[in-house]
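Note that one protein chain is taken out, while the other chains of the complex remain in position.
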Amino acid sequence: MPQIFHRSTNTLSKASIFGALFVAAGGLWLTLEINRTSWVTRAHEARTQAVPFSHAHHVGGLGVECRYCHTSVDKGAYAGIPPTKTCMNCHSQIWGQSPTLEPVRASLRTDTSLEWTKVHDLPDFVYFNHSAHVNKGVGCSTCHGRIDRMPFVWQENSLLMEWCLECHRNPEKYLRPKEEVYNIAYEPPADQLALGKDLVRRYDVRPRVTCSTCHR
Amino acid sequence: MSAEEIPAVPVDFAGVRRRLDGTTGRRYWKSLEELADSPGFLEFLHREFPEQAATFEDPKGRREFLTLMSASLALAGLTACTRQPAEKILPYVKQPEELVPGRPLFFATAVAHDGYARGVLVESHEGRPTKIEGNPDHPVSLGATDVFGQAHVLGLYDPDRSQTVKFYGEVRTWIQFRTALREALAKQKGTQGAGLRFLTGTVTSPTLAAQMQTILAEFPSAKWHHYEPAGRDNTRAGAVLAFGEPVDAHYRFDQADLILSLEADFVGSGPASLRLIREFARRRKVDDAKPVMNRLYVVEGSPSLTGAVADHRLAIRSSEIEGVARAVATGLGLPVEGGTIAHVDWVAPLVKDLRSKGPRALVIAGESQPPAVHALAHAINEKLGAVGQTVSYTAPVEAGAEDHAASLKTLVGEMRAGQVDLLVVLGVNAAYAAPADLAIAEALDKVPLRIHLGLYEDETAERCHWHLPEAHPLEAWSDARAADGTVTLLQPLIAPLYGGISAHEFLGGFLGRADTKGYDILREHWKGQWPGADFEKEWKRALHDGVVKDTALPSKAVAVTLGDWATTAPKPAGSGLELVFRPDPAVHDGRFANNGWLQELPRPLTKLTWDNAAIIGPGTAQKLGFSIEMTATGHATEVVELRYRNRAVRAPIWVLPGHPEDSVTVHLGQGRTRAGRVGNRVGFDAYALRTSDAPWFGSGAELVRTGETTKLACTQDHWSIDQTAHKEAGRRHVVRAATLEEYAKEPGLFHEMGEDPDPGLSMFPPHKYEGNAWGMAIDLNSCVGCNACVTACVSENNIPVVGKDQVSRGREMHWIRVDRYYQGAPESPDTYHQPVLCMHCENAPCEVVCPVTATVHSEEGLNDMIYNRCVGTRYCSNNCPYKVRRFNFFLYQDWTTPTFKMMRNPDVTVRSRGVMEKCTYCVQRISRTRIDARNEGRPIREGEIQTACQQACPAEAIVFGDVNDPESRVAKLKASPRNYGLLAELQTRPRTTYLAAVRNPNPEMPHG
Amino acid sequence: MASPQAEHPIVGPGHTFGTVTDKISTIVLQRRAPLGWWLGFAAGFALLQLLLITVGFLLFKGIGVWGPNVPVGWGFDIINFVWWIGIGHAGTLISAILLLLRQEWRTSINRFAEAMTLFAVACAAFYPVFHTGRPWVAFYWLFPYPNVMGLWPNFRSPLIWDVFAVSTYATVSALFWFVGLIPDLATLRDRTASKAGKVLYGILAMGWRGSARHWNNYETASLLLAGLATPLVVSVHTVVSFDFAVGQVPGWHATIFPPYFVAGAIYAGFAMVLTIAIPLRKAYGLEDFITMRHLENMAKVMLATGLIVAYGYTMEAFMAWYSGNTYERFMIWNRVFGPYGWTYWALLLCNVLVPNTLWVKSLRTNPVYLFLISLVVSAGMWLERFVIIVTSLYRDFLPSSWGAYRGTVFDWAAFVGTIGLFLTLFFLFIRFLPAISISEMRTILPAAELKEEKP
Partner (left out) sequence: MSRRLHGLYGLMAEFHTPTEVVEAAHRVHAAGYTKVDAYSPYPIEELIEALHIGHSRLPKLVLVGGILGALAGWALEYWASVIEYPMNIGGRPENAWPAFIIPAFETTILFAAGTAVLGLLALNGLPEPYHPVFNVPSFALATRDKFFLCIEAGDPKFDGAGTLEFLQGLGASDVREVEH
């Protein structure tokens, strides 16, 4: 009876069996990690906008405070996108004729909305409320990052559920004094944990992790 | 905007945009974008043209689109790594002061029903009205709503609403219409408007009335006719009979210890029903401390919700009720003839009871009874000394009050005689709803020029030369009076979606003021009404409050004069079956036929959806050998030919316990042919049998068998079909009830009825709930089964309409249902209503069996349902003893119609295919309130959170609150001895509990 | 067991190692398959297409194309799931439990019985996935895998137990089956003429050469696997019964369920083995290997398990009455006299009445009759699941929400379709793998008896 297989197949076949196990495990790990990549979460992906509005310039440069435009951030679920009127408050005086601002003037003239591309876009079944956070010492930059350094705004964090849970489970790691909430350049102190624990007590912070907190 | 701007094909993007910057100034962003961009939108536009309407009426095309959509969703789900497509944000150009994005605003206005106003608060999200609540400051609404009030939201966004000016069915512009009208009027000027006729429904709008007067002054010979299909002719005539003038009677149930209803269905109909239900129910909230309540006697010829809550109900043919009324009158010593002796065992103790209660008693007669009965009721009340106590009278609220039937008859006569050159129909669907004997259709054809203003291109529009789209009550400025005369200013919540105009703006055209906006017309009128006063202040207040103060009519003294009507006995009813007409409990006189929410609403008592039927009593059914069989695809029943006065319709048989024998009830309002995609060809048209001389009942009907069977969609199996269910319901003490006597004697008796195991009887220690723990108590003694909670829930929670086929298969989606149980003999049973929603069990059977934790408990004791986690095994539903869970077997939500996107509550996820859903205790409302409270660093106040069902309930039967707070109303109610948990023996520990029903029968009365 | 052997030997006379090997292996190695095989395969394959069409439509339209509703949330889907899983059990039982009990007669039937198990489990597994509203997420959300939502399955849910039990069962059965195949694969490797065959079977045989050392571990492994498969198979149908017993629906919430489900499973399984064995032995002339003794033994097992099942029915009714629980009492009353009462009576006829004729030896040893009975029992067991699932759900606690149920055309299509899947797999199996374990057959040949050794 002639041999069917070459000697080398012995090692090959043995390797293949145990190899299979590792491939399976690797595949699982990979699928998980893919979901964390910014390709999926679109984090750190600057979106181009109809009007080249630069937060870096307005916030970083001119020091405009968040709430000047995002008026309802502490009142309602949505931070609020400023109406054209708000832009024109200043730009009727300065850069009044600048071509880059034509869309804005056009908007006011023709009474049609400016079209912005959504940057922080949660799924429709997730209900996030800004006021509930900023009123309890969660700073803008905690989630949105250094807006003052973003010419075009990008999404700083993954916005994955695990990311939300992380803070809801350990708020003390992230809280800051209320007066610092809008301080975009805020740096947490060395004793953040101590501070955080104290703030949790003082602000009566009770983050919920039950489902209907965000899903309804 | 002025009429010229309104484009011929109005729903183009620019048009919508422009209109949205209109009067209300509020504009919504995202949806608008979608509205314009969605490819479905253009095809939607095309479909709206009538020539293609037919293709669309077959739902296939749309279904395919939906399923394609869901299939693509499926693929999206397949891989976890899907990126979201980029979405747009459209901010305001000028943001309104008061608006905070994501925070709804509420505006006070009113919706009219049969002409009478009910004050409402409309919830508006970035300019989109999404929900209607009652206005607590309104004397008739008192914060409650009925099914119709809720359904107006869907009516507003209905894509089938008329959208263009039409001439002979061809699209025309407003200018073209104006020209035509101008010419026609010019002709009429010459003849003083001899050939000019107006036809409206019941009008209570002071402004409209004033406009009509001016027009009639311009054209002295013109005439204004009224026709309200479910109007109040008998009531009016009754008053004239008794007092010699048409006065309105106003009842004070809060003052009445005893109420005798002569077929008066105050729960189901009537301009003041919301208020009356509230007052009635308040007198029935007994507790063991003071076991006292009012007593209600009902005599009726067709089972009604009022009869269902009665302590004593006498079910006899409508024609026999007058005899009873006369007997009662005689018994009370009034010189009245013709009293029957048939029901003396019932009448005698009743009379005794009436005497003993005296001025704290009250007799009310139903519209369906002839004038004489109304007159008798007035006479009896006067005799009892009830006037000023439980009843008072005012001048009629209706403008130009006259007998509608007669009015229409005259009009038709004149049309036939060719005396009418120009007929103007405002809203009334006369061609459909007119009595059959008038044969209005061909009479109409004799009128040279017919103009119709209406929300829909309905049967009447079809027979008119010109059809003009009317603005929806939520789109236009107007005013209207409530039952007590109180005026509400109607303000628009959104600019007309489909380019309609209001009746005011339309009538302006007859005074050469076509360009005047409704807003200005209204202000002009009221400037005249408030001389001296600071107009702007008055105006603002009226708008803010939703009522114009002290506009309720003053009561006036009137005296009954007993005429021949009292002394001459009524002629005996004819032989054969008696045919009884009633407006449909959901689609009313047919005007709501295209409203899916209402079509799918299980009718009270019958629990039928998407159909009307020839309803007969069990005895009659047995005699004639009819039976109904429940199948997996609906309730199979026989179709009969219903013959009546040489006319006939084919109708399915339905058997209803407590229906008088030898009598058939049919509901008006179905069998429409031009209602729209939803309402066309649903049920049969009962108007085809209705004659002007006998609007509500008549004898001589016959049921002719056809041997043909059909299937009806009924949401609750029927014990006249299935005695088993009846027996079991009793054995299981699903509804716990007792008489007041028994309860007073032994308050604890309800607990003996079923075991209530001790929480400790568990292998695991009971879970502790800190902070707020939400719970609900439902008072079965207050619930009148009106279904308001069901529609309110549908509107609040974006619950889809699934259609007759799916309902027949047991796949309706309602989160709350009103179960109906009977006790006693099928001929005269006691009826109980039990609203059933998610019980939010602390030991929830559904949660344990869910493999993916898609339903779990929140720390506040809510049974959360997470749609986006659900994979749809349906195990939770199987394991739910209350069967309150609903499953999306298909993609039920209409994802294609843009206006529906605007309609939905943005705070509630729109569920997709393949997921389970159920009552959430309106968690979106809880969250909103909690966040506000926590932001302000205060606890949530008692009563601060109202669930949608609770808020709508006119009877205040539903109470929601924090069971951890001993001071809360709900906690107090749960402490009552009447409180019991449904199926508590299963140790589910429901957070929703019930207060047992207590009836207050007259001990001297034979049962029934 | 000399006497029964004399009566009905477990292998026909005159066979040697060679004849046995050749007879069985030629079925696989013959160049062209007999016409009968082609017909059977074609039929199965056609039905399989029906299944694919149904699934396509289901995914396109939604689960609503099937019959479930509220209150009857489960219908044909779960009925068929339980039915198939049950059928699977006989295979494991024959190969594992009878091996432990050293029942030599099992050797000729265990191979295809195990194959039957695998294919039945494949058919069963189809339903839990596709009966969900969103199969496209269900098929992986039901497993505990790390994810970015930080969420895990609910280990309290019987459905998760199902996932664990069924997937373990499928895996272990497959391994057990494959281990059993190795020596025969070697035989095929060495006997096939085609080069491709040599390579293919060669890879699968993994270089098996029948060394005594290997046989030593091999025998131990078989015993261990049998020892593991036995509690597993019992656990699987126990878990399946928990799907109901853990729920509180009257008619589900019963402690008798686990044993009675397991017995039922074996009952149905042996019925299916007979349904397959009887035509198979005829078609391939295997009467010498699958003898009357096998048929009769299986008939006896059916009789026994059938009686246990009957006991289960009795206990259900008795406990309902004895508990005094109004819901339980009504449930039984409703099963017997309710709208779907006929299903209950039909079930008693198929599962209790008819099988008791097996007490009669002449019937027990009549292949045609056995074949018919096996079909009757399969139908009966299907009805049993219908009764348990549908007639419990459609009238539960609140009379207001009582409903009705009927399978739609797509329900039937899916059911028939899975039968197609089963047939397709099975015909492929008997074409390409030895349907009877050759190496084990050798051990029971007279030639395998060692002559007296010299001291």
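Annotations for the structure displayed:
As written, the chain order gives the labels A, B and C, with residue 1 at the start of each chain.
Just so it is clear, a contact is a pair of C-beta atoms (placed from the backbone, for glycine too) under 8 Å apart; a residue touches a chain by one contact, two chains touch by 3 or more.
Note that the coordinates shown come from a computational prediction; the quantities given were computed from them, not determined experimentally.
The chain not displayed here makes contact, within the full complex, with A, B, C. Checked against the full complex, the candidates C:P183, C:G269, C:P355 or C:G380 give a single residue touching the omitted chain, namely C:P183.
When the whole complex is considered, the residue among C:L35, C:A196 or C:L450 that touches the unshown chain is C:L450. Of the candidate positions C:V172, C:M272 or C:M331, contact with the hidden chain is made by C:V172. Residue in contact with the omitted chain (choice from C:A46, C:L101 or C:L224): C:L224.
Within the set C:A33, C:I53, C:V129 or C:I203, the residue that contacts the chain not displayed is C:I203. For chain C, the residues in touch with the chain missing from this view are 16-18, 21, 144, 150-156, 160-161, 164-165, 168, 171-172, 175-176, 178-179, 183, 186-187, 189-191, 202-203, 206-221, 224-225, 228-229, 231-232, 235, 239, 242, 439-440, 442-443, 447-448, 450-451, 453-454. Although one chain is not drawn, its touching partners on chain A can still be listed: residues 1-10, 13-14, 17, 165, 209-210.
On the side of chain B, touch with the chain left out of the figure occurs at residues 764-767, 841-848, 850, 853, 856-859, 989.
Just so it is clear, only the chains that are shown with their structure count from here on.
The centroid of the Cα atoms in chain A and the matching centroid in chain C are 53 Å apart.
If each chain is reduced to the centroid of its CA atoms, chain B and chain C end up 57 Å from each other. Among the residues of chain A, those touching two or more other chains are numbered 35. Residue positions 147-148, 151 of chain C are each in touch with at least two other chains.
Looking at the complex, you find that chain A touches chain C at residues 1, 4-5, 10, 13, 28, 32, 35-36, 158, 160-162, 165.
Interface of chain C with chain A (complex): residues 145-151, 189-190, 198-199, 202-203, 206-207.
In the complex of the two chains, the chain B residues touching chain A come out as 17, 21, 29, 33, 80-84, 86-95, 100-103, 856-859, 862, 864, 866-869, 907-910, 920, 923-924, 927, 931, 934-935, 937.
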